[in-house]
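The structure under discussion is supplied below as structure tokens; questions concerning it will follow.
The other protein chains are all here in position, but one chain of the complex has been omitted.
Letters A, B and C mark the chains as written, and numbering starts fresh at 1 in each.
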Amino acid sequence: MPQLDSFLPVWIVMFPMVMTVVIFYVEQRSEKMRNALAVATSVVTFLSVLALYPGVMAGKIIEFELFQILPNLAISFRVDILSFSLALLSSFIWMLVAIYSIDYMCKEHGCNRYYPVLIITLASCMGIFMAGDLFTLFVFFELMSLISYVLVVHEETIEALRAGYKYLIMTIIGGLALFFGIIITFELGGSVSLSNPVPLISEPSNLAFFAFISFLIGFGMKAGMFPLHVWLPDAHPVAPSPASALLSGIMLKTGAYGLLRVIFHVYGIEFMQATGWTVILAVVAVITILLGSAVAITQENLKRRLAYSSVGQMGYILLGISILNERALMGNIFHIFSHAFMKSTLFLAAGAIILKTGKKNIKDLGGIGRQMPFTMFAFTLAALSMIGIPPFNGFLSKWTLSLGAMDAGVPFYVLILLISSLLNGLYYLPIIISAFFGEEHGEGHQHQSIKINEAPYKMLIPIAILAISCLLFGLLPSNLPFDLSRVAAEYLLRGGF
Amino acid sequence: MNLSQHLPALIVVVPLFFAFVMPLLARWRKQWCVPVTLGAIIFSFVAAVKMAFQVMNTGPFSYYMGDWPPPWGIELGIDYLAAFAALTITGVGLLIIWYGSKDLLHELKAEVIGWYYTLYLLLIASMVGIVITNDIFNMFVFLEICAIAACGIISIKESRDCIEAAFKYLVLSVLGSGAFLLAVAMLYMVTGHLNFTFMAEALPEAMALYPNNLLVALALLIVGLGVKAALFPLHVWLPDAHSSAPSPSSAVLSALVIKVYAVAMIRLLYLVFPRELLGMAPVMEIILWMSSLAIIIGSMFAIVQDDIKKMLAYSSIAQIGYVFLGVGLMSESALVGGILHIFNHALMKSMLFLAAGAFIYGTGVRKLSELKGIGHTMPIPAIAFCIGAFSMVGIPITSGFISKWYLALGSLDVGRPFFMGVILISSLLNGFYYLPIVVNAFFGEPEKAVAKPKPLPKQMLVPLTILSFGVIFFGVFPSLILGIVYRAAQLLLGL
Amino acid sequence: MTITEIVLRLHANSYYFFAIILFIIGFHTMLTHNNLIKKVIGMNIMDMAIFLFFVAIGYVRGGRSPILEPGVNHTFINPLPSALILTGIVVAVSVTAYALSLIIKLYKHYGTIDAEEIMRIRGGGSL
Partner (left out) sequence: MEDVIVRYVSRFILPFVQLYGLYVVLHGHLSPGGGFSGGAVIGASMILYALSFNLAAGSKKLSHDVSSILESSGALIFAGMGLLSILLGGNFLANRAAGIPLGTPGNLFSSGSIAIITFGVGIKVASTMITLFYSLIEEEGHSHDHH
């Protein structure tokens, strides 16, 4: 049914939006209904995305124009293999996080604000991945960025508000930079559609360069690119853990996704190779990797350490984009998957620990592995994957990335990846070691008698699924994310058609 | 008798007529004041809608007062710009006074409320008059009525600040009018006409003979209208006047009154003065730089304000800069952006002022720092304020984005990305002062007066809701209004 | 240009010349005097200068007011500027009245009509 197909993207974006309103009304009556609806919405969204699978794998590109805001400037949707992959990933993780939230958030205040926001950010995130032109992408990007502000400041502590303000200002800066880039693209190309048969900008010029830099700032801000990462380590830790998982696991990736679209659709690969502008991206990516990993070591707060680790990991993805060959791209897209799985596992596990013990600092976590073995086991799996130990998915993505770097003749990048993995080891392993073998100390010592249980099963199941995915997608030579990454990379290099 | 053919006259005369009826009503039938005022403005609004449709279907048309054809009689010319501006004025004006019908009760003494409606109707009539007249002296008369009525709706609240602000405004306004009248004299001297069309025909010839005369006239016009439109650096009167006035007055002053002068200036610069004259002196360059400074400095001043209405007033200075930026760039997109911003800013700023008014009405708090948590206790005005703020920053799907889009496109069209940078920097600055308010409103514990506000009457909530809906609606479907704006810009540029 | 020529030209344009001088006097009064009443007077002088300028445009030397009488043929002045200026005068009168009433109110609030004094009482700002 071709008809149904082309409406699906609209449905996927609109359904959560409508449900947001529904939830908003329902939550006045019943909390249970609210939670159920939130989970149901994310499940339905995930299934709807999944329904796109046959069409997309057959190489079909679904396009649908909703309406034109201005001449040549429409709200339109377009699903190709790359959109599909990321949408699938996001909706999947969103679903798990929604389930996780039910128990995590039950003790938090302001749930009536949290759930609608959770669902509408899902909608806008789907909108970003399924946008058919840069303008739609921009609209949903801004929507997501602004609304996730509410997630960031959910705790309403002074710390959170301060981090939120930083986040908000950076978002505005990023949004304006994107606006700048998009309008130059529109001026030069006459359109901002992603389904243009040829790249929108074909002539290098000052304006085109400005636009590139603007896109880099706009999307790089979101992706936590150096030097625009400053908001990230503040904003991610202060959010509630499920929200941190989404912020780090998914929302960072929208920036990378945007950059992919810009490089392959707005400029085109030949253009990029000819001008060599990606060198800028490569340089900042390298700095981002080293900086993120190195600073993470010095962090005492667990979630803050995870946030810095995200900065480092986003550096891999940006580096992958800058290399511009098939294997690097493949590694890069696969790393989007891997990092999403790993980082959400880590944040959700951290959340479970915080919920049960209230401990946020790493030095207090000694012996926690004996009290919450299951959670800590999942944490360990993800952390090992993060370091890049085979056979986890983190290893697979780094491996592919390195191969790509070798193909491109820059073994230097491989060295960077190695150093960074070493640093990752330096900051993840101590947590694990002290959790399982360390002595319990600190404030918790007096309350030795209080038995700390595992988190409720509604929280454990998502953690388990994610942790197992880390292992599974690394272990199996041919799995769905890997295939998708491969096809998407080929597709992008073909010029995106 | 076919009423619809007399709409251009009636749209001005009906509010004018009821303005004079109002003192009588205020004396004997107080309860009729509000319905009659609303009725008169609704009539004008319907007339404006009808004229807009007519102008879109059959093109510009004119109306001869007293059946005297120009150049002898006064001609009212309904072109795209006029219809568009009339629509904006009457539409937004209607919502503001609807809101005002309740808000004024607590801001003004009971015995002067009738007079307020008189002044308001005069103001609406004169603003519509300014935009639809095709006769420069007629324009001057309407300018004066507008100036006095505008000062009147400030000074009617007899507080110290209001009287003082009104006096300052009046003096500067009179200076502006004087400059305008002198310019009219100079133009009449060399062309012998007062009608725009005839003047425009005679000017090229006159320019060859008396270029200096025309340059002086042009300078006087820009200064005269610039003072009234608060174009930087002639804005000194605006912050006091707009912040001290009663909220509906602030809304109408910021949203409409300063725009009307911009419309007058657009008409004179583009339709009357020959293009070569604009080439002789760097007029457009000057306007461009003045507006850029207005945009940046207005926003910067707004950041340091602690009074909510004063902040909005400074923001208006920046926003009028956008309109003039569009005028100065002289490209189609930019002009579209500038003209569209007249409408968009009218929506946004009236909404913001009305929301601020609602805060003041409900809690009596004017200080930004004390408005913490207002979003919990007064959700509708706070959400309206939030939408307005987003629109000011230029977040997509709000109407502010559309005008910024066109302005930026226009500055690229003429190859001057610098001015796009100005727009973006000012958007950022807007973010700096609007967003903290929004954040404070929703993420803070209400204290003292903010915790227990007076409930807002429906007459205040409904206009606010309509305006905020409008901001979103025209952000998503700008094409409804863009058609007429495009044609206006094309007509002005002679495309 | 010799002095005579300048004088002759000034004489030919004497109305305009004096209008401009009046304008400057008015403008100067308005800007430099602190007394609000004097400001209003300056405003009026300025307005009058403009009116003079405007009316002078329509004046024809030796012309009469244009009342048509059968059989008599005269040079007439251009009545239009005069008619327009009548409107201008009306406006000036209303503005003056309004300004004066505002000054009365200001006096009521501040007990002075000196702009600087008012500024001092308010503490900052300008009038």
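Structural remarks
Definition applied: contacts are C-beta pairs under 8 Å (C-beta built on N, C-alpha and C of every residue); 3 or more make two chains touch, one makes a residue touch a chain.
Computed from a predicted model, the values in this text were never measured in an experiment.
Across the complete structure, the visible chains that the omitted chain touches are B, C.
Within the complete assembly, C:V90 is the residue of C:V60, C:V90 or C:I121 that touches the hidden chain. Although one chain is not drawn, the whole complex shows that of B:F45, B:Y63, B:F142 or B:F419 it is B:Y63 that touches it.
From the options C:L31, C:L100 or C:I121, the residue with contact to the chain not on display is C:L100. Contacts to the hidden chain, counted on subunit C, fall at residues 65, 67, 86, 89-90, 94, 97, 100-101, 104-105, 107-108, 111. The chain not shown here touches subunit B at positions 1, 3, 6, 9-10, 13, 16-17, 20-21, 23-24, 27, 63-67.
In the analysis below, only the chains that are shown with their structure count from here on.
Taken as a contact graph, the chains are arranged in an open line, each linked only to its neighbours along the path.
A summary of chain positions shows that the Cα centroid lying nearest the centre of all protein Cα atoms is that of chain B. Computed from the mean C-alpha positions, the centre of subunit B lies at a distance of 29 Å from the centre of subunit C. Between the CA-based centres of subunit A and subunit B the separation comes to 45 Å, rounded to the whole angstrom. Rounded to whole angstrom, the centroid-to-centroid distance between subunit A and subunit C, based on C-alpha atoms, equals 70 Å. Multi-chain contact residues of subunit B, defined as those touching 2 or more other chains: none present. Residues 23, 30, 36, 39, 43, 46-47, 50, 53-54, 57, 80-81, 84, 87-88, 91, 94-95, 98-99, 102-103, 105-106, 109-110, 118, 122, 125-127 of subunit C are the ones that touch subunit B when the two sit in their complex. Across the complex, subunit A meets subunit B through its residues 67-70, 73, 135, 138-139, 142-143, 146, 153, 156, 161, 164-165, 168-169, 172-173, 175-176, 179-180, 183-184, 186-187, 207, 210. Residues of subunit B that touch subunit C in their complex: 137, 140-141, 144, 147-148, 151-152, 155, 158, 160, 163-164, 166-168, 170-171, 174-175, 177-178, 181-182, 184-185, 188-189, 194, 236, 240.
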